[in-house]
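Have a look at the structure that comes next, please.
Apart from one protein chain that is not included, each protein chain of the complex appears where it belongs.
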Amino acid sequence: MTLREERLRLRVRFGETDAAGIVFYGTFLSWFDAGVSNLVRIPGTPSTHKDGKPTFVLPIAEVGAKFFSPLRADQEFDLVSTIVKIGTTSLRVEHEAFALDGTRIAAGFEQRVHCRIVDGDFIKEPIPDVLRDHLTKRGKATE
Amino acid sequence: MTLREERLRLRVRFGETDAAGIVFYGTFLSWFDAGVSNLVRIPGTPSTHKDGKPTFVLPIAEVGAKFFSPLRADQEFDLVSTIVKIGTTSLRVEHEAFALDGTRIAAGFEQRVHCRIVDGDFIKEPIPDVLRDHLTKRGKATE
Amino acid sequence: MTLREERLRLRVRFGETDAAGIVFYGTFLSWFDAGVSNLVRIPGTPSTHKDGKPTFVLPIAEVGAKFFSPLRADQEFDLVSTIVKIGTTSLRVEHEAFALDGTRIAAGFEQRVHCRIVDGDFIKEPIPDVLRDHLTKRGKATE
Partner (left out) sequence: MTLREERLRLRVRFGETDAAGIVFYGTFLSWFDAGVSNLVRIPGTPSTHKDGKPTFVLPIAEVGAKFFSPLRADQEFDLVSTIVKIGTTSLRVEHEAFALDGTRIAAGFEQRVHCRIVDGDFIKEPIPDVLRDHLTKRGKATE
C-alpha cells in the first residue's frame, strides 16, 4: 500500500523571516500545515463547512522538527509531506524541506487525531473511509 | 459622553520582526486587534462561544496605518486604542503606538461592523446595548 | 509609461484564518508584501544580502485596506499588485484581491520609501536606476 505524498513549491515571504535574517522557526509549522491541507484535500469535496470550520478536523497531538540549514527571505524551496501511518483515529505525517539545490533545510513530523467538534469539544472519531481511501493513494503536487 | 480607551503595554516578540531588523508592518494589525479585544471585553461575559467564535463579531471594513519610527525585537511599547465613534452597526477605533521614551511609532484606525454569523454569512446587525454601554465608559488597561 | 504589475495566485493557509472562520485581516499585509517582493525582484539580482537584509530596503510609510468579502481556509484567490507612482524616494503600490469567480475580496495601497540602512538607521535615498527601470516595465506573474 502506498500512502499519499505531496510536494509543494514555496517561496519565503518577508514577514516569515526574523531579525536574525533567516526564517523564523515557527513559520515551518504554517508550512507543514499547508502540506497537510494539500494531503487531505479531496477533489470535489469542499475543504470547509459554511461556517469556515474544516471538513476534516485534525488537531495536532504532537509535532517535532529539526533544522539543518537556514532559509532567507524570497528564497524558493520544496516541502515534501508524506503520510507515513494511518491508524483508526490518528495520522502520522512527515515533512522535509529542501532548497532548490537539494540542501536539506528541515525535517519534521506531526501526529494528528481525527475529531468531530461537538459543542466546541474535540471528540476523537475514526477517520472516515473517504479520507482514508484518499490518503492511501499516491498524489502529486496540486499547488 | 466619553468613549472607552485602553492602554496595553506590549513587548515585541522575535518572530514579529523581519529580516530588515525591525517589526514587520503586518504585526501592527495583530496588536490593533489585541487593543480591540481589550475594548470589547466585558467583565463577566465570556469573550467566545463554546465553538470558539467571538461573542461580539466585529469584522474589519477598513484599516489604515502610518508608521513613524521602527521597533526592534524585545522592545517594550504602549498601544493606546480608543473608540472614537459608535454608529448603529459600526465602530471606529483609533490606535497609537508609543515607545517608552514617548517616541511615536505608529498610528492607525479601524472601521468595524457589528455582525451576526448566520450559516457562515456575516450579517450586519445593530451593536447590542450591552456592548454600546460598555464602550461609552472610559476604561483602564486590563492587561 | 507603463508601470509594473504582478498577479499572484495564492491559497489561504489554515493558520491565516481566525476563530471567526475567515482570514484574519492582518494576513492581507503579508500577502501585499509578497506582491511587492514579486514586483521588486529583478532576475539575476539576489533578493537579499548575505546577512539576510533585503537588497532593496522599502519600509512602509502608510498602508490602507478595505475588505469586501471574506475568504475561507484553503480558498484560492488572485492578488494583483500594481506600481501606481514612483517618486524620487517613494513608491505607491495598489493591491486588489479577487476570488476565482471574480468576487472582489479586498483592495489596498501602500506607500513605501526607499532607504539605506546605516548603522541600524533607515535613511531615505533615491530609488536606484536599476529598480526604477525594472518597475517601469510591465511584468507578468512569476509565482
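For reference, chains read A, B and C in written order, and residue numbers begin at 1 within each chain.
Simple rule for what comes next: a residue touches a chain if its C-beta (ideal position, glycine included) is under 8 Å from a C-beta of that chain, and two chains touch if they have at least 3 such contacts.
On a predicted model such as this, the values are computed, not experimentally measured, just so you know.
*Asks:* Tell me which of B:11, B:85, B:104 or B:124 is the one touching the absent chain.
*Replies:* The missing chain is touched by B:11.
*Asks:* Just checking the interface: what residues of chain A touch the absent partner chain?
*Replies:* 19-22, 24-27, 29-30, 33, 48, 52-54, 57, 59-67, 70, 117, 120, 122
*Asks:* Can you list, in ascending order, the chain B residues touching the missing chain?
*Replies:* 11, 13-17, 20-22, 29-30, 33-34, 37, 41, 47-48, 51-54, 72-75, 143
*Asks:* In the full complex, which residues of chain C touch the absent chain?
*Replies:* 14-15, 17-22, 24, 26-27, 49-53, 72-73, 117, 119-121
Note that only the chains that are shown with their structure count from here on.
*Asks:* Same or different for chain B and chain C, when you check if over half of the residue numbers at their contact belong to both copies?
*Replies:* same
*Asks:* Give the identifier of the chain nearest to the protein's overall CA centre, each chain being represented by its own CA mean.
*Replies:* Taking the mean of all protein C-alpha atoms as reference, the closest chain is C.
*Asks:* What rotation angle superposes the Cα atoms of chain A onto chain C, in degrees to the nearest 5?
*Replies:* 180
*Asks:* Please identify the chain with the largest separation between its CA centroid and the CA centroid of chain B.
*Replies:* Here the answer is chain A, farthest from chain B.
*Asks:* Using mean CA coordinates as chain centres, what's the gap between chain A and chain B in Å?
*Replies:* 31
*Asks:* How far is the middle of chain B from the middle of chain C, if each middle is the mean of its Cα atoms, in Å?
*Replies:* Once rounded, the distance between the two centres reads 24 Å.
*Asks:* Give the residues of chain C touching no fewer than two other chains, as numbers and ranges.
*Replies:* 20-22, 29-30, 33, 48, 52-54
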